[in-house]
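What you see is the complex with one protein chain gone and the rest in place.
In order of appearance the chains are A and B, and numbering begins at 1 in each one.
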Amino acid sequence: MVLLLVQVVVMVALTPLLVGVMRQVRSRLEGRAGAGILQPWRDLRKLFAKEPLRAPGISWVQAAGPVVLVTSGLLLCALIPLVGTVASPLLTDDLFVVVGVLLVGTVALALVGLDAGSAFGGMGSSRHMTIAALVEPTVLVAVYALSVPIGSSALSRIVNARIEAPASVAAPVSLLAMVALAIAVMAETSRMPVDNPSTHLELTMVHEAMVLESSGRDLAWLELGSWLRLGALLGLIGTLTLPWGMAVEVAPVPALVGVVTLAVRLAVLGALLATLEVFLAKLRLFRVPELLAGSFVLALLAVTASYLTVTV
Amino acid sequence: MAFRDVIRLITSIGRIAEPAPPRPEVMADRPPELAGTVQIRHVDAGSCNGCEIEIANAFGPVYDLERYGARLVASPRHADVVLVTGVVTHNMREPLLRTVDATPRPRLVIAMGDCARNCGVFADAYGVAGAVRDVVDVDLEIPGCPPEPDAIVRAVRSVTGR
Partner (left out) sequence: MTDTGVRIQLALLALAVVVALLAPVHRRALLSGLVVAGIGIAGVLTGWLALTGHAGRLTIPVALPFGPVTLSPAPLGGFFMLVIGAVGAVCAVYSVGYVHGPAASRTSWVALAVFLTAMQLVAASADVVAFLLAWELMALSSTVLVLTEHAHRATVRSATLWYAAMTQLSFFLVLLGFAVLSAEAGSTQFADLAASHVDSAASNLAFVALLLGFAAKAGIVPLHVWLPRAHPEAPSHVSALMSAAMVKLGVYGAVLVTTQLLVSASTWRSLLVLGVGTLSAVYGILQASVASDIKRLLAFSTTENIGLMFLAIGASSLLRPYGSTDVADTALVACLLLVMAHAAFKTTLFLGAGSILRATGERDLDLLGGLVSRMPVTSATFGIGALGAAALPLTAGFVAEWVLLQSLIHGGGTQNRILAITMPVAVGAVALTAGLALMTFVKAYGIAFLARPRSEGASQAQESPTSMRVGLVVAAASVLGLGLVPGLSVSVASRALGLGDAAAAGSGGIDLVGLGATLHPGPLLLLALVLVVPVVVVSVAAARRRPRRDVDLAWGSGGVRVSPRMQYTATSYAEPLSRIFDDSLRPERDVVVTHSSEARYLVERIQYRQRLSDVFESRLYLPVIGVIERVGAAAKNLQNGKINFYLAYSFVAFLVVLMVVTL
């Protein structure tokens, strides 16, 4: 339980820095100087000091949706093993539960977009939910592939098995499932090539369009919630590909080592993602289902591989 | 451009941004919340696009306005500063008012370019409703036709204080 709260606090501190690192890497690759990795924290601080505006016809969803999104992000950071893999007896870190919590946040964001009552909000919401609907088969089948060698879908058990047998990380099952999961994560967190997070053209927006009507602290929670989801999912991929350094018991020194390795993992994956974004252009909306179908096929192959390679 | 060429470009050119000039004075009555971070919504009220090209250059790699904490945003609801270019035409008068209204407080309006300040070369034209200060309250002005990116950078830095 203590470990869960430590994870939450650490992730709240780290994810804006992660976004800052990603923006800084992009800036440097583009030859610019960049605003520094603390800029997202500054932006958040300022947003809390701005007033939120309410247009006629806006309902309680405008204020509650961002809170639900942020809470689902915090819950993700608590459930996914990021600093340590100590399984709490009462709290299931089952992968299906994690996906369910992720989808609660997705729904909250979609409803905020619809509540705006503008064409942009509805458009962003529609595209966002279509992509979420097509990502879900990939995510669940990838989870399935990862759970077959262990016989359980509990994340802590999967990670522990990978810590004990490092060779399994490089197994074909694992690689295929990780690639499929990585594509799914890029789609779900609205990064390139599925969505451009810094676009100004409303007709190309997916995530941005839903938040066009939000201001002040609503916008701050929406931004922080999206960053938490990005950080938690990147942390999940990091935990599954590089599980070493995680705390296996609740004690100060292993926890500190866990936090440091988490920061390193996030920084490495964030920098990789940012570099990828410099080279990739955004896909046309109707090319995205092809990409997601490809990732689904990879996930199915991962499951078949897992059935063929498990020794009875 | 091919992958290889992009990588070669990045590694050979390295940093394009010029070193930052000395920090200017912070403007009078700058809201303290905007220290270090400002989001800008640009409105073209009827310009010839000369100012827009200069803004694009100011945010480009050479001047890199983003390093001082400024960022262009897609909606006035996200913005702190409304950057207005061009003279206010009849058709853009109402949208300009609504855009500034849609910006949460604390907010600033910057009139950029001679057209925005005093109608410039379009004074007395038939499509013109007036300068920006005839429609909304202006907090900062950037003179020039068009203003150089240096001037834009100085003006924004006087808001962020970085």
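One rule holds in what follows: contacts are C-beta pairs under 8 Å (C-beta built on N, C-alpha and C of every residue); 3 or more make two chains touch, one makes a residue touch a chain.
The shown structure was predicted, so the numbers you read here are calculated from the model rather than taken from an experiment.
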Among A:148, A:232 or A:247, the residue in touch with the chain that has been omitted: A:148
Residues in chain A touching the chain absent from view: 4, 8, 48-61, 63, 67, 70-71, 74-75, 78, 90-92, 94, 96-97, 100-101, 103-104, 106-107, 110-111, 114-123, 125-127, 129-130, 132-137, 139-141, 144, 147-148, 151-154, 202, 212-213, 216-217, 221, 285-286, 289, 296, 300, 303-304, 307-308, 310, 312
Residues in chain B touching the chain absent from view: 75-77, 94-96, 98-99, 101-102, 104-105
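Simple rule for what comes next: only the chains that are shown with their structure count from here on.
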Chain A contact footprint on chain B (complex, rising order): 3, 6, 10, 13-17, 20, 33-34, 36-37, 39, 61, 64, 66-69, 71-75, 77-78, 80, 102, 104-106
Parts of chain A lying in touch with chain B, wherever the complex brings them together: 27-36, 39, 42-43, 45-46, 49-53, 199-200, 202, 205, 208, 211-216, 219, 278-279
